[in-house]
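Note that this complex is displayed minus one protein chain, with the remaining chains in position.
For chain A:
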Amino acid sequence: MSVNKEDVAKIASLARIKMSDDELERMVPELNQILGWVDQLSEVDCSNVEPMTAVIPNTLRLRADEVNADPKTGGDRRDDVLANAPAAEHGFFGVPKVIE
């Protein structure tokens, strides 16, 4: 399978990365080279193979349903959470206006 410039523009918009025309042009052959190379995977008959879901057998654990179970990841960490926000205001993440 291969992609053209419109496809790459669509992918870039899905990935939320703004790209100029030049960048899109440049990306088309690069992506096609990589996609052409990974196409060899279609040679392998995988009709009876389960896709891998866990690389090492491990049971997914759930944490206890308690507030503040861990002092680092529990609640009441508002200032820590906001410390690196580019535009924190009034104890919230600030974003551009999204409603009229």
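The rule is short, and it goes like this: contacts are C-beta pairs under 8 Å (C-beta built on N, C-alpha and C of every residue); 3 or more make two chains touch, one makes a residue touch a chain; residues count from 1.
Heads up, the rule we're going with is that contacts and distances are computed from a predicted model.
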| item | value |
| --- | --- |
| Record-based protein name (UniProt) of the chain missing from this complex, from "Tripartite tricarboxylate transporter", "Ni/Fe-hydrogenase subunit HybB-like protein", "Multiple sugar transport system substrate-binding protein" or "Glutamyl-tRNA(Gln) amidotransferase subunit A" | "Glutamyl-tRNA(Gln) amidotransferase subunit A" |
| Residues belonging to chain A that touch the chain removed from view | 1, 3, 8, 11-19, 27, 30-31, 33-35, 37-38, 40-42, 44, 46, 49-53, 55-56, 58, 60-61, 63, 70, 72-73, 77, 80-81, 83-87, 93, 95-98 |
